[in-house]
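Structure below; questions to follow.
Apart from one protein chain that is not included, each protein chain of the complex appears where it belongs.
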Amino acid sequence: MPFVRSLSGLSHRTILSGFLLLFAAGLGFWSFVPSALAADPLTIYSGRSERLIKPVLDSFTANTGISVELLSSGTTELVNRLKAEGDRTPADLLITNDAGSLELARMAGLLYPLNMQEVEQAIPTQFRASDNAWIGLSGRFWVVVYNRTMVQPNQVKSLLDLADPKWKNKIAIPNSGSEYLQAGVSIIRATHGDEKTRQFLQGIKINADSQVYQKSSQIVDAVAKGQVALGIVNHYYVYRHLAVQPDAPIAVLIPDQQEGGMGAIMNVAGIGVVKSSKHLDSAKQLVEFLVAQAGQKLFADLDKEYPLRQDVKADPALVERNSFRAATIPLSKLAELREPTLVLIEQVGLR
Amino acid sequence: MTTFRHQLVSPLQLAALAGAGMILLPLGYVTAQALSADPAVWSRLWTTRIPELLFNTVSLAASVAVITLALGVSTAWLITRVEFPGRRLWEGSLVLPLAMPTYVLAYVYSYLLGFGGPVEYLWQLVAGPQSRIFSPHSYWGATLVMALDTFPFVYLLSRSALLSMNVSFEEVARVSGVSRSSTFWRVTLPLMRPSIAAGVALVILYVVSDFGAVSMLRYQTLTYAVFQQMTGRSDNTAASILSLLLVVLALIFLITERWFRQRSRFYQTGGRYRSPERRRYGWFGTSIVTGYLGLIVSAAFALPALLLIQWSVSPEAQATLDSRFFGFFWNSGTLAACAATGGVLIGLPIAYLANRRPTLLNLGCLQAAYAGYVLPGPVAALAVLVLFTKLAPVFYGSVVILIVAYVIHFLPAGLQSLEPALQHMSPNLEEAARTLGLGMRDTWRRVTLPLVRNGFILAWVLMFLQTMKELPATLLLRPVGFDTLAIRVWMEASEEYYQLAAPSALLIVLLSLPALALLVSKDWRAA
Partner (left out) sequence: MQRKDHDPVTSEHSTARTPSQGSAFQGNLFTPASPILELRHVSCAYDAGRPAIQEISFAAREGEILCLLGPSGCGKTTVLRAIAGFEPVRSGQIFLSGQLVSSPDVMTPTENRRVGMVFQEYALFPHLRVQDNIAFGLHNLPRSERFERVQEMLRLTGLKGFERRYPHELSGGQQQRVALARALAQNPVVLLLDEPFSNLDPDMAGRMRQEVHDLLRRTKTTTVLVTHDHDEAFAVADRVAVLNQGRLEQFDTPEMMYHMPATPFVADFVGQADFIPGTVSRGMVHTEIGEFPDTLQCFDGAAVVVMIRPDDIHLVPTEGARSRVLTRQFRGSENLYTIQLPSGQIVHSSESSTSVYKEGTAVELRVSATHTVVFLNDQLTTPLSSPDGI
């Protein structure tokens, strides 16, 4: 043990006091790390993956000089965390990929209602909380991505078609912990009722088998490689993939557009200011930045989402927004639909 | 002369009690939460998740056990009973897989075995186009990765059993006219049984509590499910229930391992030691043995390590080596240093009292400290989380809570180095100091501490590196802006950005190597 021997030259007292000092210093410094850090930069809890949100935030920092501290994790996990931290939370803002989670946070009294003209002008009311405690930033649709060499687009009309046994081992789905899967199932439940939803879930559970992914990008990847024929993802993952690999044999199919159909399942990524934030001005500045034309354009260009501001165009590669119909369930209902949805998912045993 | 009545509570005793309390309390809270849960939640879980999760967990553990058994015993036998060129090199390199965190090996294999990956390509050259190999994201994928990562446990224990076994037993069999191969089956293997069983139990414990590989390979085990419940649900009831099950399962294997380890001590005593005769193999035997060992070592370590290096030098990976990367490195380092220091400071009084004054209370404290063994990362995280939100919410979201989780989780590893150091040191040395006029405190300072220093350092290094590799508790409890190397590997690799994950992964592997050397050198000499 050469390492131990070389240390033995030091006196034990030096080592011991070194340890103690290090430990005390470490504890002393870090036990109050949240408040220490909160002194200057904005702290953001983000349920969106770092890759999608960080470029936008960097651009905010470049524009305003306000630096940003980012904690990326699961959306539900972050809401849990906000609840647990209460007034002591270092977070100033919460960004999520799901309106239901934002609504739940609002109902738990975690968010601060904003009274900002900029917001009200920019974002249509159906994409905001009733009291503006959260504001949608960008829209996304739950679509079917398919491999053009394996599937004809007319083979699938509705999401529910994916439960058909003919797609056994040919579909990929997100895992049950993902909030947009939960939101999607909630909307299917609200539209078709529990029993039909249960059959749908059982069908895709069998068809997907082990093709259950944590990240939508992996689903798109699997479809592109031909590992599976179809996948359920948020639309922008497909376009982000195509932006890097234009030759990938994949395409987007917007489901449930048939006569009397449910309409495409829409969700929004949104933001809310945390009630106990000590940097209200900076936080508002960020919200303002994100709903402004420039900010919305970033979501459109970088992330391939549908901007919620009417005067900002989506990426031209995307399916024209006016060409399809969205489901009619209001986003704020996602919160109350959540718990029974989770029970159903668990009963079916989705992974 | 000062005289005193028997002191009931010394500061040392208080420290040990506080340490044990710190570890038991969270476990108690989780248990209480699980047991006080609405029976409806229990029955819902029993009818939905639990059967599948239990089946997955147990069947994964079983298949990994079988494979590690075969790999571990065969390699140990070759190394100890056969002489061939390069034997010593192989002897050491067979433990290298222990330096690979499971999530690193898992992510390398999800590339290697993945759809359209290199192995499939090669396979299609042989078996024709369209032919598929098994997916890494499956039962067999998880089995392969876990088995490659953990067989060195069985190898190490079998190896020391073979080395310390009295050769006379085998010679008696040969003298009685039993052939070489049936001597192995009828004498050698039965004598190794307790050691092998201890090794396999260790492997199972490891598999049951692993988070890294199963999360990367999306294989649903209890540990992974606890993590998913914690991150996907707004209350922790279901997570607590699954945790309790997991703890019970782990406890069963821990007790099994202990029991066999004690028996193995009994089996190996007696008789004078003579090192075994090694059979010499010719070029044919040598090439087969070398091929076999080469296959194992390259699958479990060399190939993944090379891939990591290749990815790390790619331009994409090089671009990530900025100040942020060194920030992650620094975070990992300071966190691990704090956890290791905390662990040693808490572990020392507990280990000391249990060894010097083995009262029921002190032994109880020691057993409590070993509870971390049966607390897989997500459970440890859940436990401190629940406790801190109830008792000291001030620390929620700070580093303290993370360090406490680390200490609980890795204290057993530290104690395993501290305890032998204390046992090694005769209590007479302390008594001699007392007869020379030193009080208790001075005796500690001038005799005990200097003498346990090496064990102390070893414990520190081991806990440091375990913490550095730790994934689930860090994911769940890290404060804002406190990503570590392990977190980066997981975040990048779980989106299949293999190149971007590689530098962090490689760094973790490289840092683990010296710790592995420390860990193994104990076993090496003991044998």
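Should a chain be cited, it is by its letter among A and B, assigned in written order, with residues numbered from 1 in that chain.
The working rule: a contact is a pair of C-beta atoms (placed from the backbone, for glycine too) under 8 Å apart; a residue touches a chain by one contact, two chains touch by 3 or more.
All figures in this text were calculated on a predicted structure; none of them were measured in a lab.
One chain is not depicted; across the entire complex it touches B. Only one of B:R132, B:R180, B:K390 or B:R434 touches the chain withheld from this view, namely B:R434. Screening B:G327, B:P450 or B:G481 for touch with the missing chain picks out B:P450.
Although one chain is hidden here, its contacts on chain B can still be listed: residues 1-6, 426, 428-429, 431-440, 442, 446-447, 450-451.
In the analysis below, only the chains that are shown with their structure count from here on.
The mean-CA centres of chain A and chain B are about 34 angstrom from one another, to the nearest whole unit. Only residues 44-45, 47-49, 52, 115-116, 135, 137-138, 215, 218, 220, 228, 230-234, 334, 337-338, 341-342, 344-345, 385, 389, 393-400, 403, 445, 449-450, 453-454, 457-458, 460-461, 475-476, 478-482, 491, 494-496, 514, 517-518, 521 of chain B touch chain A when the two sit together in their complex. Remark: chain A residues 1, 3-4, 7-8, 12-13, 15-16, 19-20, 22-23, 26-27, 30-34, 37, 43, 45, 49-51, 69-74, 76-77, 79-81, 83-86, 88-91, 104, 175-177, 210-215, 217-218, 221-222, 225-227, 342-343, 346-349, 351 touch chain B in the complex.
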